[in-house]
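In this view, the complex is presented without one of its protein chains, the others remaining in place.
After this line comes subunit A, so read on.
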Amino acid sequence: MKTRADFGIVFFRLRASDFELQNMPKIKTYEEINRKLKSGEAVVLTAEEVSKMAKEMSPEEIVEKVDVVTTATFGAMCSSGAIINFGHANPPIRMEKIRLNGVPCYEGLAAVDSYIGATACDPDNPKYGGAHVIQDLLEGRDVVLEAWAKGTDCYPRKHIKTKININTINEFTLFNPRNAYQNYNVAVNTTQKMIHTYMGTLLPNLRNATYSTSGELSPLLNDPEFKTIGLGTRIFLGGTQGFVVWPGTQFHTTKPKNELGVPVTNAATIAVMGNLKEMSPDYIKAAYYEKYGVSMFVGIGIPIPILNADIAKRVSINNSQIETSVLDYGTVGTPKLGQVTYEELQSGSIKVGNKKIRTAPVASLAKARKIADELKQWLLKGEFEVTKPVQMFPGNTSLNGLKETEADND
């Protein structure tokens, strides 16, 4: 995350000064936009609204008219979880095995710090997991904490069983290593058997297709090259202000793209953080997928400052210009069967080969719209600033698979 980022900022500055000299198209700064937001003069639109506007306006006109565009998504994001500090008991315990309502949480963080992953569960009770514990705490319910330890001179206690809730714990921080996937595949099933996946229940013989992204409203599809989203970007997270804190895991920027530079399959991601004590249960929801496991719906909204015509062009993209890949989840290796647009997906059916397949979303566009609107109101009221990233994200990244080497049995 260094050379390319530095280069990007220098490049931007050079261009900005060039434009001033030559009286070139409009360029706005973060400071300028924030001043307008504070004074109530800013124009804020949702990504859907700007996509409509773009049918009659050029990016150059949009950058003149619009200051911020809000994007949003509300989908199941498995790589999520919460950092909790329980506080010290008297006598104190160095927790070396921890359960919250029977769900295992991480014990390798000092004495009373823990991390509960959304997908964690007790195999004997697979329908209740970490996400449900987070939701229970968020909604103010008591949760049973049980912990064990060997006992030390400074932490003599060996066992504790007590009830905690959102008010008794110290920090309760959402920290999601991989959220808001930039695009996602469409799932179908060519086999004769119904299968159960994180993309929902897939009927046999291509009888349904499920898709997840909010299309033209989706955050990372509106800033496909991370020109404004980076480390430190202030966002809507679970109903409060949160931050982008790192590139998400599996951050992949070199997946195939269409002619508009938008990836046609799942590509980049973001890691996000925010204070769960300020969040709303409307935007954090535990989920259980039959024969798959637990996950968590997370509501994320990202404001995109319209700094220049290029960014205006990116946010103007509409569902007919965003494509994604149709993958067969019934076959090992999930082979690609076709490529469709979000306009087709949202119409209710897609065509793969000669077959017409009924589509269904598995992420909530209604909630995503609500988030984009709420973020828009925050911005218009001057309660929310757009942030210039402290550091831009790396380009040219790809992923390693997990290679299996011969086990060393000596």
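One rule holds for everything that comes next: a residue touches a chain if its C-beta (ideal position, glycine included) is under 8 Å from a C-beta of that chain, and two chains touch if they have at least 3 such contacts; residues count from 1.
In the analysis below, contacts and distances are computed from a predicted model.
Enquirer: Given the options "Peptide/nickel transport system permease protein", "4Fe-4S binding protein", "NADH-quinone oxidoreductase subunit F" or "RagB/SusD family nutrient uptake outer membrane protein", which would UniProt use as the protein name of the unshown chain?
Expert: Checked against "Peptide/nickel transport system permease protein", "4Fe-4S binding protein", "NADH-quinone oxidoreductase subunit F" or "RagB/SusD family nutrient uptake outer membrane protein": the hidden chain maps to "4Fe-4S binding protein".
Enquirer: Hey, which of A:Gly40, A:Pro123, A:Gly348 or A:Gly401 is the one touching the hidden chain?
Expert: A:Gly348
Enquirer: Of A:Arg94, A:Arg157 or A:Lys285, which sits in contact with the chain we cannot see?
Expert: A:Lys285
Enquirer: From the list A:Ala47, A:Val362 or A:Val386, which touches the chain that is not on show?
Expert: A:Val362
Enquirer: Write down which of A:Met57, A:Leu203 or A:Leu380 is the residue touching the left-out chain.
Expert: Going through A:Met57, A:Leu203 or A:Leu380 one by one, A:Leu203 is the residue touching the chain not shown.
Enquirer: Which parts of subunit A are in contact with the chain that was left out?
Expert: Here the touching residues of subunit A are 74-76, 127, 196, 200-203, 207-208, 210, 285-290, 295, 297, 346-348, 358, 360-367, 369.
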